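I have a structure here, written as structure tokens, and I will follow up with some questions on it.
With one protein chain withheld, the remaining protein chains of the complex are depicted in position.
First chain written, first letter: the chains are A and B, and each begins at residue 1.
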């Protein structure tokens, strides 16, 4: 049997013991599982950022991976805990849209509510379901429990409403959706949406950026646009922090000018 | 033989190679051990915060776990290095109180000073005993060395003096002892100390907070008090950062008003 692999994506940060405690629970209930951290630096309670991180990461794990995601401002309240199956992975998370970017509708095979007491800790806190619900559910999956045993089937999960880029003749209008630690600005303009010949990328403030293949195609400190590793249009500054240098963040609008 | 599990709790942060080096030493001396990070974001040299993190985390690991904790402002000086045994775990740390909240006196079975050269690196630096003393000691335990072999027995360890909450009729007077990354304020008022009916929680500045079961029992942005996952009273702001919003930190005083 291959060693089951569990990934963790949370907004728990690096200071508190929350992540370590989840790993302790997994070690107790699924000692053979390997745990890999995707990120614990999702901004606190930012479900959209967590969903984007998970969307970017999930395709790069082996088939059979169990992805646990916890960005959970509604913990302890009415929101459900869910397990979602796709053809090659399983996900556990609060049902608040956190999984919805990683799992588009056409890839979703099954949604169940995590409800069976056997696969949770008892008693449960009202503030830390990463420990009490999601870690034990992942451990159950890792030890062979089928998703269908975790609880009753549900027809769908919550989905985030994301801004979508729009084509308009030779133009594509989009916006920044994520800023990474280098200050690079990922947009919602996917590579496949681009015109055949991109002439330039215009920012809302009027600046015009060259569309290039690599960072080093411009001078140090100059701004540029390129297709990044997530296959989306990215605005960057060579050897610099585009977010700070250009004064842009999530929501900033831009237009791709094509020919 | 089950794979021995070692946990790490330090103030070494994420920028420097200190934690990685400890894991390298463990990999050399106990290659079969699994290492889990509890936290490396304990504030620099804050022994009390480290002790609270370890207290919160240690119960959630499997029996037999070896907990290494290094928050060590006295490194290289007179403070001793110790190994402490409980019924279901072993701990290695500097003897500066760091273990004292995780191991109350009634759970302490044995204290030894880590003194045998065979279970340390030679030579030893005067500034990094995480590498030279604590990692090798943990590796020794993980490979079957009994704690008693590490060095001479000691009668006790250093203990932190923590402020304790006090009941006074229908009131409980306590204070904030820990602020987590969400800005939630954990107090020293344990759930078992609460009056049967809590009417409200009053802060030193005069604010009065509802005592509720879950964050979503109040409006977004409103302050509240509840019992958190560590079974202590916590002051929080729904979807917000209570520390910043209320201007409170460690040491802030509060009173639980009961009936």
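We take it that a contact is a pair of C-beta atoms (placed from the backbone, for glycine too) under 8 Å apart; a residue touches a chain by one contact, two chains touch by 3 or more.
None of these values were measured; they are calculated from a predicted model.
Undergrad: Which of A:87, A:192 or A:213 touches the chain that is not shown?
TA: A:213
Undergrad: Of B:31, B:153, B:205 or B:247, which residue touches the hidden chain?
TA: Checking each option in B:31, B:153, B:205 or B:247, the one touching the absent chain turns out to be B:31.
Undergrad: Touching the hidden chain in the complete assembly: which of B:23, B:80, B:173 or B:200 does that?
TA: Reading the full complex, the residue touching the unseen chain is B:23.
Undergrad: For subunit B, which residues reach the chain that was dropped from this view?
TA: Where subunit B meets the chain not shown: residues 12-21, 23-25, 27-28, 31, 44-45, 73-78, 125-128, 131-132.
Undergrad: Tell me where the left-out chain touches subunit A, residue by residue.
TA: 2-3, 5, 7, 9, 14, 34, 36-43, 53-54, 56-57, 60-62, 65, 180-182, 184, 213-217, 226-229, 234, 239, 241
By definition in this document, only the chains that are shown with their structure count from here on.
Undergrad: Where the CA atoms of subunit A average out and where those of subunit B average out, how many Å apart are those spots?
TA: One centre to the other, that is 30 Å.
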